[in-house]
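With one protein chain removed, the remaining protein chains of the complex are shown where they sit.
In order of appearance the chains are A, B, C, D and E, and numbering begins at 1 in each one.
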Amino acid sequence: MSSIAHLTRRYYFSASHRLHNEALGEEENRRVYGKCNNPFGHGHNYALEVTVGGAVDPATGMVVNLADLDRVVGEEILERFDHANLNACRESFASRVPTSENLCQEIFRLLDDRWGREPALGNARLERVRIEETSANAFEYGPRSDN
Amino acid sequence: MSSIAHLTRRYYFSASHRLHNEALGEEENRRVYGKCNNPFGHGHNYALEVTVGGAVDPATGMVVNLADLDRVVGEEILERFDHANLNACRESFASRVPTSENLCQEIFRLLDDRWGREPALGNARLERVRIEETSANAFEYGPRSDN
Amino acid sequence: MSSIAHLTRRYYFSASHRLHNEALGEEENRRVYGKCNNPFGHGHNYALEVTVGGAVDPATGMVVNLADLDRVVGEEILERFDHANLNACRESFASRVPTSENLCQEIFRLLDDRWGREPALGNARLERVRIEETSANAFEYGPRSDN
Amino acid sequence: MSSIAHLTRRYYFSASHRLHNEALGEEENRRVYGKCNNPFGHGHNYALEVTVGGAVDPATGMVVNLADLDRVVGEEILERFDHANLNACRESFASRVPTSENLCQEIFRLLDDRWGREPALGNARLERVRIEETSANAFEYGPRSDN
Amino acid sequence: MSSIAHLTRRYYFSASHRLHNEALGEEENRRVYGKCNNPFGHGHNYALEVTVGGAVDPATGMVVNLADLDRVVGEEILERFDHANLNACRESFASRVPTSENLCQEIFRLLDDRWGREPALGNARLERVRIEETSANAFEYGPRSDN
Partner (left out) sequence: MSSIAHLTRRYYFSASHRLHNEALGEEENRRVYGKCNNPFGHGHNYALEVTVGGAVDPATGMVVNLADLDRVVGEEILERFDHANLNACRESFASRVPTSENLCQEIFRLLDDRWGREPALGNARLERVRIEETSANAFEYGPRSDN
């Protein structure tokens, strides 16, 4: 058997957004986004799951130390998006609508950028980012999601 | 034994808010509300539970018809607050901060006002409104909550 | 402080039912019960919560031994209603429609009848029966529910 | 990185069924299905998850519009199976036992048939159907489940 | 209507315990506690819910500031019991078996003692402590639980 194991860690953040694409007209925006196009925005409690995989370290019995993973996700994602208005996060959503599909890809990109600069994450590989927007809607992005 | 039974129906709505009291200074607002005072607002998926009680009707076996309860809660609460910015709901929050405590009391008041004008709700009594702001925070208001 | 503590134990059973009152006409049955009046019936996974209260026994640190509670609930309720068609449970629902309100009251009655014949339950008091029919609908019956 | 994202949408329906294969004798039916062979049937609240994947549309930020997905799942699946007795759904279960394995494959087949006739679903691909029969049992079917 | 609202905050801690009363013989301990009497102990993820009630402060819209409640519960309960062996918490369980009934009463007592020394909690009243030992077992203690 392979010695690769996978761990998924769950985080929460609350944010607001408005789904609106300025390149589309007002009517088209209302048609595409429905009440999510409401001009004052609305919000969600997002649940974020980050999945990493790698060989289990024989000394520690761990794939990655959760304290290191929490530090990286905290600094890159939670500080940026928790209690934020996503439309106002210009580095991430200046030219893209803050749908959960785009948020998922952006979170993967932010973590993936950080990964190479973070020796504590060792040989663990970032496999998947999953966002639950509500209990009825979940979005996934990453190499493991594409199998 | 009493013939009174109680039913709790669960609804969901997503909304954004900013916790800010203009009567307090900026520093005091930040001290009291922390990151919930963020000027762009943030959001939540609220779960709303409405509890009613009454005698079980021997003909139907019901305390109240859920279709009637859904209609009343839909018209009074979900149409008003779902995908809304609570601070912009001036009838409800012009002079009160849209905390979950105040939201809970306001939802109770709105339903209670409607109750008397709604013969379909029959002898059922509005007992309690409960809001889960996140999976860690719940708020309750109503006569049954005060026991 | 009081020495009374309360414990709630959760059980599951799956059953089918059809909501139909022969004393009402076909049209009225459809109006009252909607798709729950479907002639072939439909089903639910019911979650049942039984709440008991009493003084904590200083020797055991328990209000009631869960093994005893499980035995009583198993024999009186789960053997009767799990994987059953409620309409076919004639002792309970010959003359009443198997709504969750009526099911809740019937479960309370069945447990309450057994209570007096079960010395192992000692001084624990049956306080409340709660049924979740779906994750959106819950029903309660019992003295503690009436406060 | 790939531009493919995946979304999973959750639906609920309640149905009853009886596990019974007329080609097996009565005793064999009881041995194989246990109490699920009860002649009056029993029921479940099924949670259905439908997973689709595709490129994120740069204009809308979406893989597929949830309103379109809801319409398709509503018409093909919920109208057919919600509050139904699965054994009585002859088009689907005339010659197959309505186990959750078979129900899962049938739901995939029904959605997959509709997919080609539904231009609004665009380039999104039906990847997986998952059914939770109870909180302890889940079943999956589809190309993504086979990796 | 009353101006009293109630809020429930949820915390988590993991701990191990062994149910054993030295005043009972070995056989009696095994009979009463079953596998919970295993000499090496076992463990749980406990979910702790603390309910407080009080008038909503018109300036802040809050019953109590969650930051204050979190500080008090953190210092009194989580620092003491998280990742602990409850039998080794001698101040609390030297002479009582660490059942969840006793743990619930002990947590209420510890919070209640602190309450009077904590002006930030203002007029909020400690109403109830609830512990979920597993998803099937919950225990409650406090004045509101006794109604």
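The definition used in the following text is that a residue touches a chain if its C-beta (ideal position, glycine included) is under 8 Å from a C-beta of that chain, and two chains touch if they have at least 3 such contacts.
All of these numbers come straight from a predicted model, not from anything done at the bench.
Note that the undisplayed chain, when the full complex is considered, contacts A, D, E. Checked against the full complex, the candidates D:Ile4, D:Ala88 or D:Ala138 give a single residue touching the omitted chain, namely D:Ala138.
Taking the complete complex into account, residues 12, 14-17, 35-36, 38, 40-45, 82-85, 88, 134-135 of chain E touch the chain not shown.
By the touch rule set out above, chain A reaches the unshown chain at residues 1-11, 53, 56, 58-63, 65-67, 144, 147. Seen across the whole complex, the unshown chain contacts chain D at 19, 21, 23-24, 32, 34, 96-102, 104-105, 108-109, 112, 135-141, 143, 145-147.
Operating definition for what follows: only the chains that are shown with their structure count from here on.
Chains that touch both chain D and chain E: C. Separation between the centroids of chain C and chain D, computed from CA atoms only, is 30 Å.
Looking at chain B, residues 135, 147 sit in touch with two or more other chains. Taken as a graph of touching chains, this assembly has some other topology, since it is neither a line, a ring, a star nor fully connected. Chains that are in contact with each other form these pairs: A-B, A-D, B-C, B-E, C-D, C-E.
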